[in-house]
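Missing here is one protein chain; the remaining ones are kept as they sit in the complex.
Chain IDs A, B and C follow the sequence of writing; residue 1 opens each chain.
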Amino acid sequence: MAMSAHATAHTSQAKAAELPRVPTPAIGPRANPYLDADSFEGEGDLMVLNMGPQHPSTHGVLRLKLWLDGEVVIKAVPYLGYLHRGVEKLLEKLSYVQSTPIVDKNDYVASMTNELALVMAFEKLEGCEVPRRARYLRTICAEMQRVASHLLWLGTFALDMGGALGGGTTAFMYCLRERERILDLFEELTGARFHYHMMQIGGVRHDLPVGWDVHMKQVAADIRARIPEYESMLSANPIFRSRTKGIGRIDARLAMELGLSGPNLRACGVDFDLRRSQPYAAYDEIEVHSALAYEGDVYARYQVRVAEMYESLRIATALVDGVPAGPIMGRKPIETVNAVKPPAGEAYVAIDSPRGELGCWVVSDGSPRPYRCKLRPPSYHALAALPYLLPGTTIPDVVVILGSLDPIMGEADR
Amino acid sequence: MIGQDVAQIAHERFGLESGELGPSVPRERLLEFASALCEAGYLYLVYISAMHHPATKNGEAEVPARYTVVYRVRDLARGLEFPFRCEVPLGTGVPSVASVWAGADWQEREAYDLVGPVFEGHPDLRRIMLPEDWEGHPLHRDYAINTPHHPWR
Amino acid sequence: MNVLFGSPALHALVLGVGIVSALLGVTSYFIWFERKFAGRMQSRIGPKHVGPYGLLQPIADAFKLLIKADITPDTADRALFNLAPLLAVCVALLSLAVLPLASGLVIADLDVGVLFFLAAGALTVVPTWMAGWGSNNKYALLGGMRAIAQSVAYGVPLVLAALVPVILSGSMKLSDIVAAQAGGHWFALWPPGPGLGAGVLFVLASLAEGNRIPFDIPEAESELVSGISTEYTGMKFGMFYLGEYVHSLVVAALFVTLFLGGYDGPGPDVLALQLLWFVLKVSLVSVLLLWVRWSYVRLRSDQLMTLCWKYLLPSGLLLVAASAVWVWWTEQGGSR
Partner (left out) sequence: MSALEILGLSLLALFVLAGALGTVLSKNLVHSVLWLALALVATAGIYVRLTAGFLAGAQVLLYAGGVITLAIFAVMLSARIEGGPIPNESAKRGRGALVALAVAGLFGGVLLQADVLAPRDLPVVDAADIGRSFLGEYVLPFEVLSVLLVAAMIGAIVIARREDP
C-alpha cells in the first residue's frame, strides 16, 4: 500500500532507544501574539475582518479576528466559547454513571474516544479491572473511529481547499461515502450512528453481533483500497501540493510547549504516541506503527493523517480476528445512578484520540459525583497555535491552516 | 510514569516531597520550579487546571477557602510525566508560567475563566470561554447555578 | 453581409431575440445537466424529484429564486447593488452577437469580431466589482478586489491566445476564421504547436476571467463566504448564477469557433447539419470543462497571479511569435 513517502514508523519494542532526543533551546522571552489583543497599532490602515462565528470554514463556531493588510494577515486572535456548554460543570453535578452520554457530544465526530477517556479515568480512580475482551472491543472501536474521523477531516479539508461547488465536494462525497460504512458498522454494534454510549465503567455496553467481524473486515479492506484514490485526487494534484507545502509550519519546540498532540505533533517530527508510551486498552498486545513526518507544515499533517488511516485499519483488522472469549464487563451490573463511588483521590488518564491527546483529570471526594472533572481536549491546544501560525499568511491560507489542525469546536469549547 | 529525576530535583533543590499527586510548590518558588522542569527536558505542557475548595471546619481549626492549581508536564523523549500543584488562598495570585511554556497562556486563561485563580504576570488574562461581561466563575464551588447573566449577544 | 431576414436591422433583431432566448433555455438545462453530471461523479444521483429525471428542476429553481425575499442591505450602495446583477447577465450575453452558429447564422458578423468578444470579456469585471463594492460587506469587497486583479492579469493572455487564430486566418471576423478552418484544418490540430497551445491558454484565461473553478477566487466560498454574491438573495443572486453559466457556455462556443473549426464538420454544408456539429462540439467542450471543475481544488490568489504573469503570459507571447513565423513560412512557399 502506498504509505506516504515521508511517513516512517517506529515499533513499540524499540521505542526508547530510537526516540530522537529533542534539543532543548535556551528559554527566553517570547514575543506574545496576544499582547493588547483587542487593538493593534500597526502601520497604515488595516482592515479588521471577523471570520466567524458564522463562516463556512471555521469548523463550527470559531471566531477569528484578523487584522488584514490587503489579504495578508498581520495579526490573528481567536475567540472561543461560542459552543461552550459548561460540560465540566455538568460533570460535577451528575453522577459518574450519568456522565458518559454527556461527553459523547464533545468531539462529535469521534464519540467513542470521548467516552473511552472518561470511563478509563473513572476506572483508574475506582481501581476497577476491565476484562480482556472488553479491552479488545474498545481498541477496535477506537481505531475504526479514528478512520471515520480522519475520513471526515480529509473531506472537509478538501472543501477548505476550495471548490464547495467543485473539486472539493467531490472528494468530500467520496470520504463521506466511506465514513458512512463505518457508521453502519457502529450502528450494527451499538444501535446508534453518532453518539454511541458504547463504553461504560468496567467494560463495554454491547458485545459483538454475529458476523460483525466479517462485515468489519470487508469494510476495512474496501476503505483501504479506496484511500489511494483520494491520495491521487489530492496529494497527486499540483494545486493541492502547492497550497499545502510550506504553509502553516510549526516547529517541534513550539508544538510541545503549546501541547499540540496526535497527528499535529507527529507531523513536526516528534515521535510520541500515547498508544505506545502508555499503552491502554489492548494496545499493549499489538504493535503500533505511528506515522511520522518532519516538515511540520500542512502537507505533513495531511500525510500523517492519511498514513494513520492505513495503520488504524491494520490494527482493527488484526485485533478483530483475535478477540478473546470472556465477559465484557468487569464489575457487577450498574443498576442505580449512584452505584459508582470511587474512593477519594485523583486520576489523570489520556488516550490518543483521532485529534490527539484526549485526557481526563478526575478528583473524587468519595461521593457518587466527581468533585472536579477536567477534560483535556486536543482541539483546544491545537487552536492555541493559530496566533503563531496565521500572521504573514493570506486569507486562503488561514482556512487551510485551520482545517489542517483538525479542531472540533464542541470539544475545544466544551 | 512519574519522572523520578524531577522528583529528586524537587526534593534536593526545593525541599518538596512529591507523592502520587506531585509536590505542592509554594507560589513564591513556582516560576523557579517550572524553569527547572523545563530545563530538565519537560517541554511538553499537558494541561493546567484548577479547582476551588471552599472554607471548611476541620475540628476546631478553620481551613480557609483556597484554589489548587494543578500542572502536568511531560518529557516526550523519555515518556515521563510530572504533575505538580500550587495552592493559594482566595484573593492571592498565582505566578503565570506562560513565559516558560507558551501553551500555558490559554490554559491559564481557561482556569481563570472557569474556576477563578488570578495568574500574575500573564500577558493577556481575559475570559476565553464565557462572555467578557460574565459575572463569577462557574466552576467555583460557591457559584450559584441560578446566578443571573446577560444574554449571549 | 449575409442577411436572412430582409434588412440587417431586422435580421439582427430576430436572430438576437431567438438566440438569446434559446441560450437562456439551454443554460438552465445546462445547469440541470451539470448537477446530474456532478452527481454521477460523486456517486450520488442528483436532482430527480421534480419531473422525470428531475427535468423540471430548473423551472422549480427559477420559481424558488423568484419567490425568495429580495433583500437589499441598509448600508449597501443601492444603485450599484441593484444594477450589478442585471449588468452581469447583459455583459455575459454580449459576446453572443458575433458568434456564428452556422454559416450565415450570426447576429452581427462584425469585421472585428474577435476584438468585440475580448472587449465584452473585459467588461465583465465592471458588474462584478459593482457588486463587490455596492454590497458594503468586507467579504464582498475582498472578492471584488480579487476579481479586478484577476481580470487585469488574465485579460492579457486571453488577448494573446485569441490573437493566434487571428494571425493564422488573417482576419478578425469570426466567420472568416471558421472559413479558414474549413475541411478539418482546425487550428487546434494544425499547425501542430501554436494552435493547440493557444487553445489551452484561451480556455485557462477565459475560465479565470469568468471566475470559474479552479480560478473562482472572487467567490471562494470556503474563504470569503460567497465573495461578491455574499449579500445577494433571490433572483438577484440567480442573475449572477445565470451570468456565470452563460459566460461558461459562451467561452466553450468561442473556443469551438476559434480553435475547433466552429460549425465545420463532415457532410454537406446545410444549416441543420452545421448547427448540429456546432452544438455537438460545444457540448463536448462544456463537459470537459465540467470535468475539470468537479475535479480540482482552488488556487490561492497569489498563485493565480504567479501562474498568469510567469507562465501564461510568456507562453502566450511565444505562441503569437510562433504562429507569425508559421504564417510567414507558409507564405514563403511552404504549403498547407
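Quick notes on this one:
One rule holds in what follows: a residue touches a chain if its C-beta (ideal position, glycine included) is under 8 Å from a C-beta of that chain, and two chains touch if they have at least 3 such contacts.
Because the structure is predicted, anything quoted here is derived from the model rather than measured.
Within the whole complex, the absent chain has one touching residue among C:14, C:55, C:122 or C:200, and that is C:122.
Residue C:148 is the one among C:14, C:60 or C:148 that touches the chain not shown.
Counting the whole complex, the residues of chain C in touch with the unshown chain are 75, 77, 79-80, 110-112, 115-116, 118-123, 125-126, 129-130, 133, 136, 138, 141, 145, 148, 151-152, 155, 159, 172.
Assume only the chains that are shown with their structure count from here on.
Look at where the CA atoms of chain A average out and do the same for chain B: the two points lie 25 Å apart. Rounded to whole angstrom units, the spacing between the C-alpha centres of chain A and chain C is 44. Once the centre of each chain is set as its mean CA position, chain B and chain C turn out to be 62 Å apart. Residue positions of chain A with contacts to 2 or more other chains are absent. Residues of chain B in contact with two or more other chains: none. Chain A contributes residues 47, 49, 55-57, 71, 158-171, 173-174, 177, 233-234, 237, 239-240, 242-243, 394-399 to its touches with chain C in the complex. Chain A makes touch with chain B in their complex at residues 15-16, 19-22, 24, 27, 29-30, 32, 34-37, 80-81, 84, 86, 88-89, 92-93, 253-254, 256-259, 270, 272, 277-278, 346, 348, 350, 357, 359, 361, 363, 371-372, 374, 376, 380-381, 383-384, 388, 413-414. Listed in rising order, the residues of chain B touching chain A in the complex are 1, 20-21, 35, 38-39, 41, 43-47, 49, 51, 70, 72, 76-79, 83, 98-103, 105-107, 110, 114, 123-124, 126-131, 138-139, 145.
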